[in-house]
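Okay, here's the structure, questions in a sec.
One protein chain omitted, others in place.
Chain lettering (A, B and C) follows the sequence in which the chains are written, and residue indices restart at 1 in each chain.
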Amino acid sequence: MDLRRFGFILLVIIVLFGVVVYIGEVKVAPIVIITSMLATTIAVATPLSLGALAGLFCERSGVVNIGIEGMMLSSAFFGWLGAIYMYHVFGFPIGVSVWSGVFFAMLSGMLMGLLLAVLSITYKVDQIIGGTVINILAVGLTGFLNRQLFFGRGSVFGGHVPNSPGVLPTIHVPITEIFSPLCGSSADCLQVVTSINKVFDQKPIAISAILLVFIAHYVIFYTRWGLRTRAVGEHPKAADTVGINVIKMRYLSVTIGGALAGLAGAYFTIESVPSFEPLLTNGRGFISLAALIFGNWTPIGAWTAALVFGASQALNINLQLFRDVIPPQLAFLQQSYVVGLVPYILTMIILTGIIGKTTPPAADGVPYEK
Amino acid sequence: MQVDTTSKSPSQGILRSALDAILIPFLAILTAVILGGIIIAVVRGNPFLAYYGLIQGSFGSAKALSETAVWATPYIFAGLAVALAFKGGLFNIGAEGQLALGAVFSALIGYALPEWLGRDIPLIIHLPLTIIIGMAAGAFWAAIVGFLKAYTGGHEVINTIMMNYIALNTISYLLNGPMKDRDPNNVIARTPLIADSARMPAIFEGFRIHWGFVLALLIALLVWWILNKTTLGFEIRTVGSNPDAAKYAGINVKRTIIITMTLSGMLAGMAGALEVTGLNFRHELGFSIGYGFDAIAIALLGKSHPLGVVLASILFAAMRNGATRMQFLTQLPVDLISVLQALILLFVAADAIIRYIYRIKSKGERVVLTRGWGG
Amino acid sequence: MANKEIVLEAKGITKKFPGVLANDEVDFDLYRGEIHALLGENGAGKSTLMNVLYGLYKPDSGEVKVEGNLMQLDSPRDAIHHGVGMVHQHFMLIPVFTVTENIMLGAETDHRAKPNEMPLVKLDRKEVAQKVAALSHQYGLDVDPEATVGNLPVGLQQRVEIVKALYRNAKILILDEPTAVLTPQEAEDLFRIMHELTDKGVSIIFITHKLKEVLKVADRITVMRAGRVVGTATPKESTEQSLAEMMVGREVILTVQKKPAQPTDVVLEVNDLRVKDVRGLESVRGVSFEVRAGEVLGIAGVQGNGQTELAEALTGLRHIESGHFTLSGRDLTGRPPRPITETGLAHIPEDRQRHGLVLSYSVADNMVLCDYYQPRFSRGIVIQQNQVDANAQKLIKEYDVRTPSAFVSAGKLSGGNQQKVIVARELSRPVKLVIASQPTRGLDVGSIEYIHKQIIAMRDRGVAVLLISAELDEIMSLSDRIAVMYRGEIVATVDRKDATREQLGLWMAGAHETASSPA
Partner (left out) sequence: MKKLYTLLAVLLVAAMLLPACAPAEADCSSEDVFCVGLVTDVGKINDKSFNQSAWEGVQRAEKELGAKVQYIETADSKDYDKNIATFADENYDVIVTVGFGMGEATVKAAGLYPNVKFIGVDQFQAAETPGVVGLNFPEDNAGFLVGALASMMSESHKIGAVCGTDAVPPVWRFGEGYKAGAAYADGMMGSTTEVFVVYHSDVGFDKTFTDPEWGAATAKSMMDQGADAIFGCGGITGNGAITAAAQAGKYAIGVDTDQYLTLPEAAPRMLSSAMKLITPGVFDLIKLAKEGNFPVGNYFGAAGYAPFHDLDSEVPAEVKAEMEKINAGLLDGSIKTNVPPVKPE
């Protein structure tokens, strides 16, 4: 991605952090604020960047995907459901159930992706419409099943939601253990170390999200498969004439995209919180779509964009924590509504092309007719 | 999703063209209903009782009919908004925000204007004004997106989504702050009630159906007329089907895009305004959630044809309205309605599936509604 | 030099498309090391046959043998596997990729000991780049492996396509209308390369509709018409006239009869016009000329020398950087299309489907595309559909547009009839100037003749005509004066009678020698 955009995004994040540090330092040590904001940013960015990657694979192969939201929602539900079944009905141990939950989430994501593929590639349905169908379907299906399976007369689990096997464990990075001796007795130093440690202690999906960003970057730009995928998204006919099966490539990419959206869904119900609620994705699928465009259809770009969204939510939360110490000249910041607008307005600015033009794959959204 | 935009000869009037568009949607609905029935049966519900409830609850009594009309009113406007944009080659996902904003501002004029002027205003002036302001608000919100599309190429889908969030945030702020109902007993984020002079008269006493419904039908006719009989409509459709040809033909494409988006937003805003002036007499957070998205489904189901939109709106309204009765009889969750709607939409969008099931030949010149991100 | 060893043989190829029989029992064969020209007018089925040979279309019946063994026809992969390579008329290159990436695409690992392993194998661009460099050197085509294709001139892009085929060890090369985008000189260059290839044992199928070229380079000539093979001949035993007749199936008049022009006062005056193209490069550089009522000014030149931009600028479709032009006295520089049209411009656009028509609209609506708002068709903002339809009925008769009715959508018509719809719409208006860009591209001979007649008719009615065409024959046969465009400049303007094909060719190739232009 071009440096101009990268610099801009970096600047935004720094500003957002700066504001909070400026306000909060009277109460909490800057290092604590920064690290805690970093932690929040990474957490919030996880589903967003995964969702953006989902979109990336679809759109690089020439299929617009605004169904990410629906894919996330349904896989959040089915992953959670799968975990519960494994645990309660089939009596697997907790660990197994949880991980198989992740598997089920990705599986249902793939199925949703497959649906989009069938609609947009085989039936050549307008791709944006196809996505809309998926979004509506997901809302209905999850809400319906969630109620019908767990509540009221004749429900599978006799009218109450069974205890889900829980969430994925945090992977502890022993920074404190290693560095705290160096601190000796200095409390500040110890604080620094522990709070830094907090940033590094992440859960599997959060970590894999970051890894996947770079893996995706490598795959898309440095491998045969990536070259072909991009070719299919740029000029399918040309790809066809060198013997690349356009339809197959697109099906593959869209399904992989679905799987990634599924992983994003798993984050909600299997990593973050072990319960499902209707509509819990709350429009994050659309935000990740914005992040994708924001990042100009590149994995790293989309990821940094996701970080911006994360940072501005961290800002929003922290401003409320420090509500009582917001200086009068910044009073407007007390309106969380105002702060909440930041990412949306940023996205629109990006779309105007002021900060570098965003160029989608040439054949994005165009069904391939032989 | 594809739509037949072959322009009609005089011999084919509004009805004829509507009939052409109606077969596939009918079969789509039929198929969806059957599939939905299977789903209900699978979760040990009684599909027949459920559908019976739906129908009884939506058409079974005068009251039911009135309620269906109440539901249909905003649907028709919002559906027309999306459909009009489709005709102009634009995908307005922002009806949601435009509608809410329209509601807020017509509410503002509804309750605040008399205070500002310090005197009552005759209904003949106040009511129209209230509605117009609501339309203006929606129009303005959409016009921004149209402008960005025309002059920067920023894609309307993302921009309208962003504008939705901005609208919802702004409204949350207004209803919790400056515009909040000051009544000591009020605990809700909502505006005060609007003055009587800003309220739409009821058609029949004791029923909630209001003149907004009739207005909706008239507006649908108007939209059809504009699209198919006027130079403006010709321009909108031309830009929608082939922008390059439109430019070649001397049509001001940028202007047309902005006009289309503005009209679309105006219709959405009107939906909001009528919810306030005809039904709720105030705006409250949480009113009108999700109408914008239903509107997309409605526009598609109606094949972006104004008459089709009206029929689709009534269908969706009936489903939403009948849901209460269905719940009461079967205790099936409301979400079933969303499932049905999604299935219907699915089959309408992928009409190839329907054509396959019922062995129908494809016919008619077709154009794609939206064009990727290129804009 | 062509020994009689058959390398490729197609038998009884039949391919139907909805409503069209594109190939009907076609037989075709190719000897090793020969250049076999496939001649025929547009829609004769040449490209279909080639797409079959290349595995893009599956024939309804018939078989293809390469070096004696039967070839699967499911995908280009099969063709490539059998050593068949194709250079398409519209290049199959990805603009944002580099030359190397384009060439290796689909054959990324073929240079390896064991190709086609894991799909996630890393690309080694370096190695391929070296191989590409070697190849292009070996056949005397110099292409830079690192360059981004989008920035290369068409001539070079074509070579990339050739290298792409050679990289896949093509023994049989199909060139589809390769000279359409080249100057006579570039064409010469291509012919040289073709011969180098044949010397090295490559066999070439050379598709074209240009008679002169065929006679020049081909060893054998097969002529197709309406999906059938009409016959095969050698250059010695045939003449332009004979080939033309085989192509069309009747005697054709290769020249248009017309009276000498009586130019009167100036209608279009262009002054030092400068225009940028899509990529922001200046593609029209200070062009000045004038067109008088009752004359045809032909603008000759190879595609991509600024003619398109010039036409778009004069019709208000493209922004003008500097300079100005006047239409019958009115300065219309930088005005949008409508006022220009209203001043009396008729524009037959280069890309009829993109600019000229709304394919989903009925013929009737397309016939009022530019003046639907005029009082003739609209009362206030209300369109008078009956007027529109009446107008359509009238024009359909007048310009004999072959269409089932005025209400079928334009997309359903043949290319020739689509063009007739445009011509009818444009010329039926009261006009002072006609700008016709590539008016006959891709049309059958019948329509070509018809449109030529119409243009001359307009001229004789005292209308000024600006004809832009890449077909030198068309320019020669229609124009009264000829201006040659090269690299965005008019390098010469001559009277038709003083113009020779050779001289024009030189100018088109940029051989500077400013000719005097009699006003």
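Just so we're on the same page, contacts are C-beta pairs under 8 Å (C-beta built on N, C-alpha and C of every residue); 3 or more make two chains touch, one makes a residue touch a chain.
Here the structure is a predicted model, which means the values were calculated and not measured.
Student: The complex has one chain that is not drawn here; which of the drawn chains does it touch?
Tutor: So, taking every chain into account, the missing one touches A, B.
Student: Touch as defined at the start, partner being the missing chain; which of A:Ser100, A:Thr176 or A:Ser195 qualifies?
Tutor: In the complete complex, the chain left out is touched by residue A:Ser195.
Student: Going by the contact rule already stated, which one of A:Val12, A:Ala39, A:Leu53 or A:Ala305 would touch the omitted chain in the full complex?
Tutor: A:Ala39
Student: What residue numbers in chain B mark contact with the hidden partner chain?
Tutor: The missing chain touches chain B at positions 27, 30, 33-34, 46, 48-49, 51-52, 55-56, 63, 67, 70-71, 165, 168-169, 172, 176, 180, 182, 184-185, 187-189, 208, 275, 279-280, 284-287, 289-290, 320-321, 323-325, 327-328, 331, 333-334, 337, 358-360.
Student: Which chain A residues would touch the chain omitted from the figure, given the whole complex?
Tutor: With respect to the unshown chain, the touching residues of chain A are 27-28, 32-33, 35-37, 39-40, 43-44, 47, 146-147, 150-152, 161-164, 166-167, 195, 198, 268, 272-275, 277-280, 282-284, 313-314, 316-318, 320-321, 336-337, 339-340.
The rule is short, and it goes like this: only the chains that are shown with their structure count from here on.
Student: Give the chain pair that accounts for the most C-beta pairs in contact.
Tutor: Pair with the most C-beta pairs in contact: A-B.
Student: Report the inter-chain centroid distance for chain B and chain C in whole angstrom, where each centroid is the mean of the CA atoms.
Tutor: 47
Student: Find the geometric centre of each of chain A and chain B from their Cα atoms only, then give the gap between the two centres in Å, rounded to an integer.
Tutor: The mean C-alpha positions of chain A and chain B differ by 31 Å.
Student: Please set out, as single numbers or ranges, the residues of chain A touching at least two other chains.
Tutor: none
Student: Given the complex with chain B, which residues does chain C contribute to the contact?
Tutor: By the definition above, chain C touches chain B via 315-317, 336-338, 341, 347, 349, 354-362, 364-365, 369-370, 372-373, 378, 381-383, 385-386, 389, 406-407, 409, 411-412.
Student: For chain C, which residues count as touching chain A in their complex?
Tutor: 54, 56, 75-77, 80, 86, 88, 92-97, 101, 104-109, 119-123, 164
Student: If you look only at chain A, which of its residues touch chain B in the complex?
Tutor: 59, 64, 66, 118-119, 123-130, 132-133, 135-137, 139-145, 147-149, 152-154, 278, 283, 286, 289-290, 293, 335, 337-338, 340-341, 344-345, 347-348, 351-353, 360, 363-366
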